[in-house]
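Just one protein chain is left out here, and the rest sit where they should.
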């Protein structure tokens, strides 16, 4: 295992300390329990927006804490959901009496721990609403399974909901908005290489020199199928087809196209993919009005990418464009 | 070789096309010859700021094109300097009669090609000044060698000079400022893994599972020495010591600390390194007033990092804080 | 309950927890490996962290009742583990504790009730059914074997040994299954051919319980 860390058992804490030191203008980092809040938390007069989950997906979520996006991020150990009391402590740190919305990626662990945290908050008369994000089309959904995973769509939901909260939307309408974003976003991912969870010490799976893994999530887990490596354009088409067909996206749709790297993918490759993705969508009459390209929802040092497509309406578009000031996303003022 | 590309011979062109498509608000991309200019180029009333070099270092340089930073970026093939007529075409595209400053990383190829481009420009009565960046302390400098390489310090120079140009500084004072930045910045890098140049098809060097390469540049080249892998804190100390001693930085200095990933390094690891770097500097009485953490000057998918330290004066600090609007760095307005 | 049967004390339970912690620590890498194959390579790390916390907290508790022991473990797991295993095992221990609140010792049928309550909690929380390739696939046969033993008037030592055997069989039976819950479900058919990590750590719990009772002096 080759990592710039001191010890697998302190890596998350050390990184959080570094994150706090590197962004003193944006965030405050709390240790034991671990959470990250806006430098000016709790912000009076607005609903707090909180997201969390296992570590190893950086910049998600801490990199999105700041004006216009998240009030708090709650990082668990690597690929392990945070615990209820940790989440509850973060809720208490950001709640400003107008309630807190919890954005939860759909994994059994995350859902259960956030559920419990929400109960703890309710017991203290803090209003909370948890909304589950499940945008990954690689997973077959059904009442009898764990359902789809939350992946790239999470960033878009955090940005859009965060912007609405900043403008003063109330808890119920934020939850409705968040569900609307989730209902209109789809993702699919692939990997060229596995990643190594620090405490595991070796890669989660092995891939041959000429193989790729299709339908991965963001926890270094194996995907749905293993295929021979293909040129970028073929990979893009392979990821986009199920994304487009699932919603389905159709001619005339206005979209946000998000090409996401899994952590170890150079920008050059993401832009190669982006170029073709936009072309493929254009051929289907799907218009790309906003774009995001980069390593935003990652699996440690994994090489690979995911493609996320969000159908925009005027409100979402306006909220996407609204100012944001975080470590990983910044624009406007 | 595992990459999301279509063909080694089209990777740079494809990525540039994607970059242009993904950032239509910021840049225009020109193909054959390849260069990237601000969407509003040429910008009247200011000196143009141009940088360039081999591709494979993304987001350097195209990711820094936009208001407050570069007017043009000129990307060569992977790890190969662009050609003089390519650079000259970019100069012509951005020069607004107040001259153009060329920021050149100190590599024989870059220096020779930019030199020739400058001659071509002079022949057309375009005023140009080329300033060479050579901040890498891993390389012993002497009159009889190729001298030090330009590495992480390049981003800082581009930001600071770009901000000054935006404020209307003239060509001569920009060149002086750029030399001052270069005189006050030092860097040192290391790698955990090599990278694979697309046209070469295999890694430039091999590293054992328990080895790291110290004193690397940004071209996937082997470094000055190979050592057993160490914990993050030890690596940070190993990189910082020669950086601090070279200038030297001393107690009371105000600095910008830049922890840079080589392309495939997850943020978690960079923040682990950042945390310790700031501590080590504090112990020496060196104050960190500004920070940058991320994959900004990269070697394709290489895992590793470099640490860059810049001694700030009031003017540099003010220019660093000035608004910037590029694909890779954004703040203010 | 056969008259000869010695009830289970809080001390016995403390021993169970201590031994289970040791077993998990020993099998940390093994559980990580199982989870790497069809999950995210953290089950061993998660439980190891949680059980260490449980043991630490128990060391700070004076003269607990059986319910106190179970509840302390529950809260330690809930507040230290995270992931799916934390709330699931945590709920199981919490419901188990609630089932025997106030009792100074546990008879054989109390023990079977404790196990049943744990399973009920697990299912209430995780909504998994037998055959979904989860912890439930070890718990369910384990609990049923214990209850059958009680009905048949077998000794605690004997029916817990049966329960451990049944849990282990349930664990092995997860191998061919296609997962319908938890992360392994994302793999679809590719999840078949691998043993479920949660069922494995659960079978270990049943085995420790049987062994401690077996070795009582």
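In this document, chain identifiers A, B and C correspond to the written order of the chains, with residue numbering beginning at 1 in each.
Convention: a contact is a pair of C-beta atoms (placed from the backbone, for glycine too) under 8 Å apart; a residue touches a chain by one contact, two chains touch by 3 or more.
Just so we're clear, the structure is a prediction, and the values are computed from it rather than from any experiment.
Considering the whole complex, the hidden chain is in touch with B. From the options B:107, B:249, B:274 or B:296, the residue with contact to the chain not on display is B:107. Only one of B:149, B:186 or B:276 touches the absent chain when the whole complex is considered: B:149.
Per the touch definition above, the residue from B:11, B:104 or B:138 contacting the chain not shown is B:138. For the chain missing from the display, the contacting residue among B:220, B:264 or B:304 is B:220, taking the whole complex into account. Residues 54, 76-86, 107-109, 112-113, 115-116, 138-140, 144-146, 149, 197, 199-200, 204-205, 217, 219-225 are the ones on chain B that touch the missing chain.
Basically, only the chains that are shown with their structure count from here on.
For this structure, the chains sharing the highest number of C-beta contacts are A-B.
Chain geometry summary: the mean Cα position of chain A and that of chain C are 33 Å apart.
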